[in-house]
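This structure is in structure tokens; I'll ask about it shortly.
The other protein chains are all here in position, but one chain of the complex has been omitted.
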Amino acid sequence: MFDDISPSNSGRASGFGESFKILFRWKNSVYRLLWEPFLIYVASYITLSLIYDYVLSDSARIDFEAIAAYCSKYTSSLPIVLLLGFFTSTSMQRWFAVFNTLPGTAKVIAIFVLALKENAAEGAQMIQQYSRWILLSWTFTFRLICQPLKKLYPDLQSLQNAGLLLEHERLQLEQVQSHHASESDHYLSLAVLDWNLSILKRCNRQGLFMIPADCNRQVDALMAFKKSCCNTLKFSSKNIPVALIQVVTITVYSIGLASLMARNLADKNHATSFITGYFPMLNTFQYFLYLSWLRFGAMASNPFGEDDDDIDITKLLQSHIEDAERLQALYISSPADELVTK
Amino acid sequence: MFDDISPSNSGRASGFGESFKILFRWKNSVYRLLWEPFLIYVASYITLSLIYDYVLSDSARIDFEAIAAYCSKYTSSLPIVLLLGFFTSTSMQRWFAVFNTLPGTAKVIAIFVLALKENAAEGAQMIQQYSRWILLSWTFTFRLICQPLKKLYPDLQSLQNAGLLLEHERLQLEQVQSHHASESDHYLSLAVLDWNLSILKRCNRQGLFMIPADCNRQVDALMAFKKSCCNTLKFSSKNIPVALIQVVTITVYSIGLASLMARNLADKNHATSFITGYFPMLNTFQYFLYLSWLRFGAMASNPFGEDDDDIDITKLLQSHIEDAERLQALYISSPADELVTK
Amino acid sequence: MFDDISPSNSGRASGFGESFKILFRWKNSVYRLLWEPFLIYVASYITLSLIYDYVLSDSARIDFEAIAAYCSKYTSSLPIVLLLGFFTSTSMQRWFAVFNTLPGTAKVIAIFVLALKENAAEGAQMIQQYSRWILLSWTFTFRLICQPLKKLYPDLQSLQNAGLLLEHERLQLEQVQSHHASESDHYLSLAVLDWNLSILKRCNRQGLFMIPADCNRQVDALMAFKKSCCNTLKFSSKNIPVALIQVVTITVYSIGLASLMARNLADKNHATSFITGYFPMLNTFQYFLYLSWLRFGAMASNPFGEDDDDIDITKLLQSHIEDAERLQALYISSPADELVTK
Amino acid sequence: MFDDISPSNSGRASGFGESFKILFRWKNSVYRLLWEPFLIYVASYITLSLIYDYVLSDSARIDFEAIAAYCSKYTSSLPIVLLLGFFTSTSMQRWFAVFNTLPGTAKVIAIFVLALKENAAEGAQMIQQYSRWILLSWTFTFRLICQPLKKLYPDLQSLQNAGLLLEHERLQLEQVQSHHASESDHYLSLAVLDWNLSILKRCNRQGLFMIPADCNRQVDALMAFKKSCCNTLKFSSKNIPVALIQVVTITVYSIGLASLMARNLADKNHATSFITGYFPMLNTFQYFLYLSWLRFGAMASNPFGEDDDDIDITKLLQSHIEDAERLQALYISSPADELVTK
Partner (left out) sequence: MFDDISPSNSGRASGFGESFKILFRWKNSVYRLLWEPFLIYVASYITLSLIYDYVLSDSARIDFEAIAAYCSKYTSSLPIVLLLGFFTSTSMQRWFAVFNTLPGTAKVIAIFVLALKENAAEGAQMIQQYSRWILLSWTFTFRLICQPLKKLYPDLQSLQNAGLLLEHERLQLEQVQSHHASESDHYLSLAVLDWNLSILKRCNRQGLFMIPADCNRQVDALMAFKKSCCNTLKFSSKNIPVALIQVVTITVYSIGLASLMARNLADKNHATSFITGYFPMLNTFQYFLYLSWLRFGAMASNPFGEDDDDIDITKLLQSHIEDAERLQALYISSPADELVTK
């Protein structure tokens, strides 16, 4: 499954050929991302220029100039570009890897639906249970790593209200929760997957599968789904180290602070000293280049958050639920029959 | 499947050994890509030189020189090379990854054709429907991410005219469309795949498969096809962030603007100041190196557009349609029979 | 399986959006990692400044200044940034690769449990043995590469006490140990896997599998588990070369030592020379940037140690044991039966 | 399959430990690759020095010195190292990826041979046809991307002469060719694969497979072979963009030209100005470092050419043909029988 595919979005990409168009987009743009710090930065810079030009005494100016030169040296000495390059490309590689391995519910449900005998007494009920539990297990997995989903379904009761969980199931899961206080969601997910294994065993015992060997295929698909859930958790739990993010962040911010002071005051030409003092393009550009780069790395290291470019897990869940409903319907009716026979 | 394999194209590569030959190609060349901005750039640069040499007063020249020195510093201060390096190599890696995972229709159709009993009453019809729906689902997927295909088939009626869709199927799909306004193409693709699942179920019920377990293989292939379609959409929707492209583009353009002014006017030697003023090789080269690099990254981040190096999806669809027709023909006749028995 | 997924941990990631919050975390932070060397470094630096300002004679000061200039050149000449960049990104790529290929016990146990006939006389015993031996083999593998696990289970007796090993099994394994003195753990792991192959053969002979072909699936899963164990060992044994770690470490430390002396004493301005002498932000920042970068690479090159960010293998084993118990229970009872029939 | 494994070649690698030995190899060496441009470069450089020292007037010398300084700046300003680094490492990664995915014929033939009933009337003929067509399809694929193979087999008649194609097959393929003028080889390859699908269908109809389900395995292997062929074509057709190769090439050559002039003539010391003028080690080394780096990238971007390090497709085809013959022989005789029974 996927999200956020809209014509306007795909239209963006092809507009790139005309190189300028993309510069004037606002949605997801760097302007929207950084306009606030930008204003603060420029205001601070100009304030310092005004102080230098109109407030300071001559001796204070000499100190100011020395500090400005020191800050210039500071900003150019730190190896920030390579640090950001390695940090961001590592984060992005992980981001893409996470995105490609998100667990999907469609396959495991579809092969179950198509493997059951058609007129079995319990068939429809089994399918309904099986697919609901797959969705439930998916939800428990993503609740662990995705704040918006956690907010939407903060507890078992909210899941029951949403129809993903029944009363007596919730009671049983609460027992699991009480055993594993700190990481209960993970164990809830595992418990629900065990229920699904039970369904498979029961179907096999009652001869509900068209071919006896079909049971094995279901187990394989279910274990692959479980592994995929665990991998998603692993990616999130063993991510870019916090300390690395701190180091990169501190470095960028300290360069930003120093670059507020950093200016070449030795050049006494009227035109350029005015530019240097009141149109700090070079400093601003350099700092916001670093800052935006840092943001990309930071966004990429937390793909399930609430940023614009993050993966919209809530919408994704909705899409999985609809897909599951369509597959359940397939057991009873065959939409294609009427199409074929026409 | 693939596209754009022509003898002339493959001949290109081997011509590289003789290092010079490739420099004089026009098709897909950097010259064709950049000759317009190149002319504008050089003209602007020389105009500025003429103004400096023949228009400005002495005091204005001093300001011009100061600004030129400031711009020189500007162009050399921004860490553009590493930024471009990381941006372009990340884009290209994704480009290659997308290209390797494009969904193919051949396998899912071929195994269906070879699994059906030979003289089944509905066989030929089933195969025709199944393969047409696979192609239809492929088309819906690529319409989402590929502007040229969207232009070719803007709505369901155009697909019906092209023979990919029947009247009563279109009516049913229009209902799906009305439910999912914003992302209908995605849901159309899913709906058509559900029809194919129905066909599989129907064939199984009527005993059309040579071996009962064959149905499972079809389901697996169909789900793999579905996953492949979704992956292509995912690659396109969660691409290089817009903001990153904006940042890189702004940086390159601002360096380009600054480099128009950036020149060393302190050197008063006749020969070199003439070169500096009227043959701006260094500035031009540097800027167009960055600009072409930026273009590669930009092209790679939008692989389904209309650029020369982009993937020609329309042609690819045609090739898939022909392939499907050949495979359908295989059900009725066996081209090899006559070849073998000779 | 996985470890260390707690709400507090996952909460961290989403807090990143608000850029500042992450800077004030202590757990796993760069401050906790480096506060000791930081204090030592700053104290040493200031001591040197005091000596220069208040102890040295004028001629000694001239030598001090020359040495300081030499050290400044030293710290800027070594290509430490790229060295660290390549080292750390190579280490991290391996770290992620190791993490993704850790062997899991769930699948191999689950398919065994679901393949056995339900009311077989020896069934429950077979399952108990099989899953215990899988866990045992996993433990032998990780004892080789993970110090904390080696400390927990230093010998076979300790494993017997933990219930992973029976008396008569231990006696047999001690024979294996005496044959292969230096790398016994590896051979213990292989021997236990051979026992499992024996169980599969025995079950097949006695007709315990529901479908005869099921035996093959078990063998495949078991060989995949074996390969996964061997891969984990391979990753650990053929890691980043020791000599490379030494080179990077020596380089960073020597830069650290030189940067204690490195200072610009030619600048005689009161304000900046005070900053240079007693607030060595530039030197400190630069060195600790390198040092923390080195630490990330070093941690990543040893993923099974006792650092905060390392993988907690002991906890992971516990989780595998619990999972195995749940799967064993599935053979006898079916938790879902009561849930379904409600 | 593979090529170019000779003892001398493998001996090379192990000789590396003794660091000097590899420097004195001629085969595949950088000396052999670059001795011609090297001589031209050095001769041009010295000629310029002679002109400066013995021909030019004093005023011309001043211009020469200014231009030399300008060229020095030029060579050091372009970011050639990073450009080459990103270009070459991207090319090499693709090279290795291509090399690992070359389609092999052995598996698809071997499983066909071992699946047919032993004393079938048409068995031997079927196997001969099937394997010849696999090789034919392989040849069509590589003719598209490999000039040497295209030269060896320029048309269908030459393939018929080589025994890969029969008379009546050629006639049929010529019809395909006339339909698809520009990319016929691709469609020839697909057509031949369709013949193989026909053979599978025919064998299944006549009950030639030992197990009915074997037909499916053959189809899977054949479709995998087809996908592998298409992937190889895709890799070659969507390679590093021509424009990128042009940009890198122009940059390196322009630096080479500038570095002929680039020299420090301000230094008037006798010893070093003699070195600068007549032993241009620094310039030469720098340029040839770039040039050789460029060559690696260029070679890697065209893996099927005629360079020393390219893949020898013609030899590879021969090896595949021999392998196919051995596998065909296996159907009739069993070499191991006599070995086993001894």
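Before moving on, here are some points about what is shown:
As written, the chains take the letters A, B, C and D, and residue 1 is the first residue of each chain.
Here is the rule we go by: a contact is a pair of C-beta atoms (placed from the backbone, for glycine too) under 8 Å apart; a residue touches a chain by one contact, two chains touch by 3 or more.
Predicted, not measured: the structure shown is a model, and the values here were computed from it.
The hidden chain, counted over the whole complex, makes contact with C, D. Touching the chain that is not shown, out of D:Arg25, D:Lys151, D:His168 or D:Arg205: D:Arg25 (per the contact rule at the top).
If you put the hidden chain back, the residue from D:Leu48, D:Ile62, D:Ala106 or D:Leu166 that touches it is D:Ala106. Of the listed residues C:Asp63, C:Glu118 or C:Asp155, the one in contact with the hidden chain in the full complex is C:Asp63. When you scan C:Gln129, C:Asn269 or C:Gln328 for touch with the missing chain, the hit is C:Gln129.
Note that of C:Ile22, C:Leu114, C:Ile145 or C:Leu260, the residue touching the chain absent from this view is C:Ile145.
In the full complex, the hidden chain is touched by chain C at residues 62-63, 66-67, 69-70, 73-74, 77-79, 82-83, 85-86, 89-90, 94, 97, 122, 125-126, 129, 144-145, 147, 166, 168-169, 172, 182-183, 185-186, 190-191, 194-202, 204-205, 212-213, 215-216, 219-220, 223, 226-227, 230-231, 233-234, 236-239, 241-247, 249-251, 254, 295, 298, 301-302, 304-307. Looking at chain D, the residues touching the absent chain are 1-7, 9-14, 16-17, 19, 22-23, 25, 27-31, 33, 76, 81-82, 85, 88-89, 92, 96, 99-100, 104, 106-107, 110-111, 114-115, 118, 210-211, 213-214, 217, 267, 269-272, 275-276, 281-282, 285-286, 289, 292-293, 295-296, 299, 309, 311, 323, 326-327, 330, 334-337, 339-340, 342.
We take it that only the chains that are shown with their structure count from here on.
Among the remaining chains, none touches chain A as well as chain C.
Each step here moves to a touching chain, and the least such steps from chain B to chain C number 2. Taken over every residue number at the interface, the positions common to chain B and chain D amount to under half, indicating a different-residue contact. Chain B is reached from chain A by a rotation of 70°, derived from superposing Cα atoms (nearest 5). Centres computed as Cα averages put chain C at a distance of 40 Å from chain D. Separation between the centroids of chain B and chain D, computed from CA atoms only, is 25 Å.
Interchain contacts link the chains end to end along an open line, per the touch definition above. Pairs of chains meeting the touch criterion are A-B, A-C, B-D.
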